[in-house]
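Take a look at the following structure, please.
Every protein chain of the complex appears in place save one, which is left out.
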Amino acid sequence: MSTVLLITHGLVAVALIGAITHQVLALWRTAPATPNTFFGRLRNVRAGSYADAVAILYAIDFLLGAIIYASYRLEVRPYLENADLYIAAGSFETKEHLAALGLGLLPAYWLFWKAPALTNHSTERKYVTLLLAFYIWWNFLVGHVLNNIHGLP
Amino acid sequence: MIAFWDVLHAIFAMLLLGAVTHQGLSVWRKPAPARAFIDRFRAVNGPGYANAVVVLYLVTFALGCYIYPPYVLDVKSSLFAAGLSGQVGLFQIKEHVAVVALALLPVYWHYWRTVPLTEDTGIRRFVTTVIMVAVWWNLVVGHILNNTKGLV
Amino acid sequence: MSFSPRVFSLVFGLVYTVAHLLEMPLWRYYPLVGKFSLTDLVDLSNGPSMNWYGWMSYAAIAGVIAAVVVPKRIDNKIPAAVFYVLPFVILVCGIYTERSWFLAPPTG
Partner (left out) sequence: MADPQSTLSRSPSERLFSALTVFSLVFPVVYVVLYYNELALFRFYPLVGELHLNIQPTTFGPAMIYYGWIIVSTFAAAVAAAVVPSRWTAHLWAGWSWLVPAFATLFTFIYETRWLLH
């Protein structure tokens, strides 16, 4: 069962990383995107339209992660400690904390995009979105590396 | 070091999944204004993705070829010894599914970039959908196997 | 001289399937010892052999030759319906040869 939840966690993360990467690239674009190129299309999106998707996907992915975290704690963490893989264990700890900090950032993130009253806070919006994107990418990479070292049963 | 290539393979697979899913869903969409998020996800310019899908597929495929020997030596033998031959069989099928999409890549590109979009819409839609499903199958199977035993 | 993507896809898929069904790789790779061989190195100390690259090599060579050699008028005669069938041919043959992994665990 945790394999199914893990794969789902991974697939939701793929959708989440797609949405936040589209948004960040569009948000931080300085020059106009060159049309008809892959990278140009990646950035040539309406950044605001991703806020709902990112918030919902993040919440779902956090919940899935929180559920399978118990299996990780029972199966993977002891393996890492017995195998002296402390950097891997420590990396996953940062993943855990960054996921929580991202959850705490979600209201600010969503409101900076959605609340009409906050439209003039473009600088804050850029940094809040960038920070959330960093959390998502970091957790995605660390999650992959850890899963490659030792999976869930 | 092999773990680096494995994660790189996964990242390119993810980019490929994004591009081919955008295009794959767009070929089944009837022209209409796109308001909801999933509609905008599908209301993309299909031809614009063909080159990206071909390049991303070849890079992902090449990375897969590179990490395949360590998989045979390390993972396949362990799974077989552990009696998980069903999972080994799943990965064997992943090989063939990868070749199905590889074989279709030239004709996929042909129908997107050479043939006028008003012609051969059926085969274009079918070939694009097959490649999309193949990429999804291989990504999920790859993750299942990686979860069972990784490349270290 | 032109290169026909349709002919290439068709020939690549069919040759791969035949090479795979007949267990006939152009070359084999032995990852344990890092050796390439055109023949089957029966000596077990070489570890497992990988034939997948060899099947694809046959398919790629045949595909490229056909894509260049086959004239345009024949290429145009290939019905698009062929590409509705080709994926299933490759896949069904692939699953058929791998069935033993699911039925009775194979010996090697």
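By written order: A, B and C. Residues from 1 in each chain.
Criterion: a contact is a pair of C-beta atoms (placed from the backbone, for glycine too) under 8 Å apart; a residue touches a chain by one contact, two chains touch by 3 or more.
Owing to the predicted nature of the structure, the values given are computational and were not obtained by experimental measurement.
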Chains in view touching the one left out: A
Contact footprint on subunit A, counting only the chain that is left out: 66, 69-71, 73-74, 77-78, 84, 86-87, 89-91, 93-94, 96-98, 100-101, 103-105, 107-108, 111-112, 115-118, 121, 123-124, 127-128, 131, 134-135
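Methods note: only the chains that are shown with their structure count from here on.
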Reference subunit B; chain at largest CA-centroid distance: A
Identifier of the chain whose CA centre is least distant from the whole-structure CA centre: B
Chain pair showing more contacts of the two, B-C and A-B: B-C
Intercentroid distance (Cα basis), subunit C paired with subunit A, Å: 39
Residues of subunit B that touch subunit C when the two form their complex: 65, 68-70, 72-73, 76-77, 80, 83, 85-86, 88-90, 92-93, 95-97, 99-100, 102-107, 109-110, 114, 120, 122-123, 126-127, 130
Of subunit B, residues touching subunit A in the complex: 3, 6-7, 10-11, 14, 17-19, 37, 40, 44-45, 48-49, 51-52, 55, 140, 143-144, 146-152
Residue numbers on subunit C that touch subunit B, as the complex places them: 5-6, 8-10, 12-13, 16, 20, 29, 31-32, 47-48, 50, 52-53, 56, 59, 67, 80-81, 83-84, 86-87, 90-91, 93-95, 98-102, 105-106
